[in-house]
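Here the complex is missing one protein chain, while the rest keep their positions.
Presenting subunit A:
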């Protein structure tokens, strides 16, 4: 008989080993699935985890792409993790991402064809403000009327998508676009573009911002009073109130920060890799970032690694699709397995596994 015994403290060794074990288990289970599909499992696993990093043909391109893909995920997830630690659930980062992109791109498009260095910093500011303002809606409703921020922030995603569609078809539509939806391409608007900072590295301002956010969040959580208040509120809201934590201010701070970071991610994406405001500009970074936040254990360094791992499975998954003809659905199932095992083996860090009968005390 197998029993689980709660550890008094999470095991440090298992906290480190669990993700590795999860990846190993995913390879076994995923390999089995690929074998059932009639593909060589070793090839498939190698294509997903190894080729994007080390394959001669692809790696010089796909390694930088890891940063491009992971950048927005990390930036958004860092913001979300602050709130999640305090028990404040912002599920609407996707909407804040859209609004940040619209606000930032709006500044650039309104001033087109202004050519001055100050434009990009202005866009960055507008992007952060756009995301912040969108997140303030659930924040103010929560502090004023005790509405549920999960529902409000989530539903505002769909509102933001409608605003996005309307902007791409109306106000922000490219007047030289021949009647097609979508704004001007910001990549071709030098003062507003967010290009690679060093050719061939994938490093754009959004990736820089993600790294800064990781460091800032680390310092905040470990060295700052506010970080302590966030952790305390998450662990024991009652104790936090007794300790004099202003919960309303904390809600405003957490939702505001995560909104601003999501808005920044949107701005950097729309002015960089995506290039233009268009109806399907958003591809789900705001939702995937929730997974990244939890995968990284809500810890800044963990989130950094989780974001990179997530990006690796995306890019490796794409390679596996067209190199080996593995269906897209199987790749998604594989990604799902990874999350499943990662969360599943968490049990090992919080519990001891005992074999045999329970002794009678």
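The rule is simple: a contact is a pair of C-beta atoms (placed from the backbone, for glycine too) under 8 Å apart; a residue touches a chain by one contact, two chains touch by 3 or more; residues count from 1.
Here, contacts and distances are computed from a predicted model.
Here one chain is missing from view; checked against "Transport permease protein", "Nucleoside-binding protein", "Thioredoxin family protein" or "OB-fold domain-containing protein", UniProt names that protein "Nucleoside-binding protein".
Touch with the chain that is not drawn comes from one residue among A:117, A:145 or A:322, which is A:322.
Contact with the undisplayed chain is limited, among A:165, A:193 or A:305, to A:165. The residue touching the chain not shown here, chosen from A:256, A:273, A:286 or A:302, is A:273.
Listed here are the subunit A residues that touch the chain not shown: 57-58, 61-62, 65, 68-69, 165-166, 169-170, 173, 178-181, 185, 269, 273-276, 278-281, 283, 315, 318-319, 321-323, 325, 327-329.
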